[in-house]
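Apart from one protein chain that is not included, each protein chain of the complex appears where it belongs.
Per-chain residue numbering starts at 1, and chain names A, B and C are given in the order in which the chains are listed.
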Amino acid sequence: MRIGIVARLDMVETIELAEELIDFFISKNVEVALDTSLVNELGSFHERSADIKDMDVDIIVAIGGDGTILRTQKFVNGKKIPLFGINMGTVGFLTEIDPEDTLSAMEEVLAGNYFVERRTQLRVCHDGELPSALNEVVMMTRMPAKMLHIEISVDDEVVEELRADGLIVATPSGSTAYSMSAGGPIVDPRVEAFIIVPICPFKLAARPIVVSNQSKIKVKLLRKGKKAIAVIDGQFEEEINYMDEVIFKKSDTFAYFVRLTKDFYKRVREKLTEGGITS
Amino acid sequence: MRIGIVARLDMVETIELAEELIDFFISKNVEVALDTSLVNELGSFHERSADIKDMDVDIIVAIGGDGTILRTQKFVNGKKIPLFGINMGTVGFLTEIDPEDTLSAMEEVLAGNYFVERRTQLRVCHDGELPSALNEVVMMTRMPAKMLHIEISVDDEVVEELRADGLIVATPSGSTAYSMSAGGPIVDPRVEAFIIVPICPFKLAARPIVVSNQSKIKVKLLRKGKKAIAVIDGQFEEEINYMDEVIFKKSDTFAYFVRLTKDFYKRVREKLTEGGITS
Amino acid sequence: MRIGIVARLDMVETIELAEELIDFFISKNVEVALDTSLVNELGSFHERSADIKDMDVDIIVAIGGDGTILRTQKFVNGKKIPLFGINMGTVGFLTEIDPEDTLSAMEEVLAGNYFVERRTQLRVCHDGELPSALNEVVMMTRMPAKMLHIEISVDDEVVEELRADGLIVATPSGSTAYSMSAGGPIVDPRVEAFIIVPICPFKLAARPIVVSNQSKIKVKLLRKGKKAIAVIDGQFEEEINYMDEVIFKKSDTFAYFVRLTKDFYKRVREKLTEGGITS
Partner (left out) sequence: MRIGIVARLDMVETIELAEELIDFFISKNVEVALDTSLVNELGSFHERSADIKDMDVDIIVAIGGDGTILRTQKFVNGKKIPLFGINMGTVGFLTEIDPEDTLSAMEEVLAGNYFVERRTQLRVCHDGELPSALNEVVMMTRMPAKMLHIEISVDDEVVEELRADGLIVATPSGSTAYSMSAGGPIVDPRVEAFIIVPICPFKLAARPIVVSNQSKIKVKLLRKGKKAIAVIDGQFEEEINYMDEVIFKKSDTFAYFVRLTKDFYKRVREKLTEGGITS
């Protein structure tokens, strides 16, 4: 088995855990590839350095929060390399374990006691194809406290026209992230659906909408002169102009995750509590 | 073509429209069967009288609101007889046309210019099988302002435990009905999902949950001595005792509707506006 | 100083704490009056027995949850006897201390190290005057899943007409109780206001409304044949018929509470967390 390792670099603890992991894998004679920026930070293991997008490994271990996972997925997208997240961020819905369980969990992984979960992604088009979204695409005004005027269509049928601060189009994976803050429902990842959630709509009757992931979702900016920005998974930004359309469909590519257990709802409850989201 | 006709009987207008429809169909040499209670109200057409559940027809025209449709569906459930609703109720998300369009719409139907839409139902079990739900099952306390203590499981995994006035388990069809009042999202009927919505939860973090319709949803009453009532589609009531479980699955039977157009969202917007729900 | 003691009687722990308190006060030569039903439960102290409404005391100590406080307040209403709540219920926003702090808190009280907080109540009229509400009045349908048709006026101006499961008119004290479950805001008790919150409104634009407590709020049942029930503080029920009006004003009487500290928001946060309301 070959393992790739990536880590967020702005915390001492993630670097230390990466070193511990490297030692562990080497002691187990597991082939290890390390993200180039991590190698630079460590100042050693240069012979194991690799760009994430070129890693030829069976699993990538990502040490950090959901941001680290989302960023890593952008690089491996299109390949069937599952990610294994160790949560050292504030939330970590996409991560699988907490740091203190790292070595015992890796033993399980090396013994093959895991399964791979596939998660649906959003394909995003605006003057050509943008990176796919694992969690969500947020369309927001560039100017705080100025509303966008938005038209939403599903399969070429106009669903809603509204003024709002912005709009979220999310996958079920993203339903426990930003979409939830904006009032969206929790959607089980087994549901073949996307979620459309307006952000602070100036229309009291606006509601979150759950649509089939076989649908084509079109979002159009109506108001003259207002620019918006589309942010994909908090990682990638694209400017959207007046009368522009952004198209969302189910992506041909998926994100893959190493899972030790199947319990989705237990995870959600724990993450909500750990992350201080409920209390 | 054979047509069945049912109508709510507490409005003069529905009876009059039924008479007009009967005359129209007779003039077109269409075979007509009339709900027995409607025949009694009309005082004529006794030879065409039939119980809804025994009607051997191609389509049943239901004159009334969503309540009339839901009640009729209970009788024809298990057969593949599509319903065609003429809206004379306050809302009518399940109805297809407004009364003024009745005859022109019937011309279209007789000419075969329609399609049949299939809607998923909820199978409900509690000490044996209860009637299937087209819209929703509401579990409520029998005593106003006294909370239930509820445990919700999906596929035998506990999802949530909460105190609340009640709980709604809804189909996508029901997402624009009671579920919406309780804060649930609008769910496109093409999404293979059910919605779980707590009613006035005394738990600020409680959120609507959208689960796969392949799941088994289990709702258990935890608090000693508190009785609840389960109301299916506003039509059928069942008493639920302390520690009882109610099980929800996708039903083997569907509801069928005659549709002249495919535009789901236009219908939702119109119904919301007509019904005074938005303003 | 003379102290009255009341307790909920369905828990062994409250009775035991009452006995401990009685011994404590007797040892301190404090005059003690005991609720008759508590004396019956204890089987002793008959010479100290008194009806709550006749207690001639400086403070009443109430052992239980918010229900115990609300019930006790109904009996002492109109007198300026402050209540001191020891929380042995599920929530206890109106109580001041947890049971383990009882004796040290009582030392403080006997030493005069406390202040008295005054809370506004709602005067409720429907064919004569009903008991005042410290927390809220809930108007609900008697039949689960059947909506009421309600007209709300403030100072004789119609504010809203809607169909809903019910309606809450709450004081700031009640803003952290049932009103919060139905989506109402938290209102600081220093704000001279009442809150009007619809319960599951079938009108997406309906919002909680905060009105001056100098206003006259009028709620009228519009739909023929539908009966409702008004529940005052979860303690008192009154039937409301079609076309009946219920009038709400600021009450001339207040509820008084013994407080050891002034921190309202700390209390709210703690109660929300302790009561499992947030997690």
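Going forward, a contact is a pair of C-beta atoms (placed from the backbone, for glycine too) under 8 Å apart; a residue touches a chain by one contact, two chains touch by 3 or more.
The shown structure was predicted, so the numbers you read here are calculated from the model rather than taken from an experiment.
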Visible chains that the absent chain touches, using the contact criterion stated earlier: A, B, C
Full-complex contact with the absent chain, from C:L38, C:L83 or C:V211: C:V211
Contact with the hidden chain (one of A:K203, A:K216 or A:K249): A:K203
Option touching the unshown chain, where A:M11, A:V158 or A:I229 are the choices: A:I229
Among C:V187, C:C200, C:A230 or C:A255, residue touching the chain not depicted: C:V187
Chain C, residues in touch with the chain not shown (by the definition above): 154, 157-160, 175, 180, 184-188, 190-193, 195, 204-205, 207-212, 214-215, 263-266, 269, 272, 277-278
On chain A, residues whose C-beta touches the chain left out of the figure: 90-91, 138, 140-142, 144-146, 163-166, 178, 180-183, 199-205, 229, 231, 234, 272, 275-279
Chain B residues that touch the omitted chain in the full complex: 204-207, 272-273, 278-279
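Note that in this section only the chains that are shown with their structure count from here on.
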Chain-level touch network, classified as line, ring, star, complete or other: complete
Distance-maximising chain from chain C - centres being C-alpha averages: A
Inter-centroid spacing, chain C versus chain B (mean Cα positions, whole Å): 39
Whole-Å gap between the CA centroids of chain A and chain B: 37
In chain C, residues with contacts to at least two other chains: 204-205, 272, 278-279
